[in-house]
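Here we show just some of the chains, and they stay where they sit in the whole.
Chain IDs A and B follow the sequence of writing; residue 1 opens each chain.
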Amino acid sequence: MNPSEARAILEALIFAAVEPLPVEKAARILGLDEATVRRLAEQIKADCQAPDRGLTLEEVAGGLQLVTKPQYAPYLAQLGRADRPTALTPAALETLAIIAYRQPVSKAEIEEIRGVRVEGVLHNLEERGFIVEVGRKDAPGRPILYGTTELFLKAFGLRSLADLPPLEEEEFRLVEPQS
Amino acid sequence: MGYVVQLEVFTGPMDLLLHLVQKEQVSIYDIPIARITEEYLRYLETLHELDLDVISDFLVIAATLIQIKASLLVPQPPETGSAAPAAEEEGPDLRAQLVQRLLVYKKYRQAAEKLRTCLEARNARYTRWPGHRQLPPAPGEREEALPELPVDVWGLRDLVRQLLAQSQKPEPVHAVAPEKTSLRRRIREVLRSLKAKRELLFSELLPHPGPPRLEIVITFLAVLELLRAGLVAAYQATPLAQLRLAYLPRTAAKRGSGS
């Protein structure tokens, strides 16, 4: 298998997998090491930058995935696909943010932060597959601990939890009066 | 004030509080408690009119605000001499706790904003239709690809029978615990009756003569919460007389009778 063929096969694999394709899996199938696969992926991505290409390659949830370029979304919306877009209420988004950044976290902790009951929101997020029970807290009542799922990473286009946007510690700046 | 809060905008009491503080353009450390409390309660008042369901969550924070405000009004005890009563120490402490909570909340609100940005960016990218994930089997590999199964179809049948039998066992009878939800529900009910009648006796809040003790306790707790929030006032002619309750529309900022 020459490098150009390897690239072609990698493209085909990523396309056929639909879901993000883990680099190690691609490496196993191609019989190459992961660094080589990553390099090939970079080349595919670079090719996609041509103005006549409508797709691009991204790393999401620890895998490689072909997606359309964001600027063409208005045209794609006319396809009328029922699965999109993912929408969340502000309350759901707030709850999800607390879980994403603090996991594992219990319902009581989320309620303490948000000041409201979150039973319904949690249920909804769980139904949609963005969060799961990841264990039990070693505390009275053994409350359920929640964490985010791989689907969460996919839906938000994140490579991994380490890829979550950093939170600025703005508290200290607030000591100065704002104008 | 000439400004109207839009009701649906807030995801909860912390969100509202943060909004009010930010509108004042002051540091979270410097919350003008009196003004914020007033505005907060005014908002709460509009909530009563609209949706009794969400009020109980907002009441808890209202009670805290009022408590801080009240304790700040109490002159600081002189340093010397008698041990300072705990109640007066509570104020600054509660305030520090509230500031801390607001800071934490603010951090996650920002996190939510960032997640929204991620979501929007991702929503602008289309993946292939998920239903396309049908991989062609390699020639002659169809059979081999079948997974190993720990049971056959009869085993599967037995499993279902067993499970269905277990799930049809009668539920053990549990004692009903005084849950938070029933307290919240009762708070709403009490408020509703008070708003309708303006004034009534505590006993009138109880469903019927000789109500279960639990009912009395929950109703009393509900009244206490409302007293704390300054939404009702309570009177007693003599120490053992019936508790008379009055609805305090909008005057919540004045602290009703606590004792």
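The definition used in the following text is that a contact is a pair of C-beta atoms (placed from the backbone, for glycine too) under 8 Å apart; a residue touches a chain by one contact, two chains touch by 3 or more.
Since this is a predicted model, take the numbers as computed values, not measurements.
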item: Number of copies of each distinct protein chain, complete complex; value: A x2, B x1
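Just so it is clear, only the chains that are shown with their structure count from here on.
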item: Centre-of-Cα separation between chain B and chain A, whole angstrom; value: 30
item: Touching residues on chain A, where the partner in the complex is chain B; value: 15-19, 56, 58, 65-71, 73, 76, 81, 83-86, 88, 90-91, 93-94, 96-98, 100-101, 112-117, 155-158, 164-165, 167-171, 174-179
item: Footprint of chain A on chain B - complex, ascending; value: 11-15, 25-30, 54, 57, 60-61, 101, 103-112, 114-119, 121-130, 132-133, 135
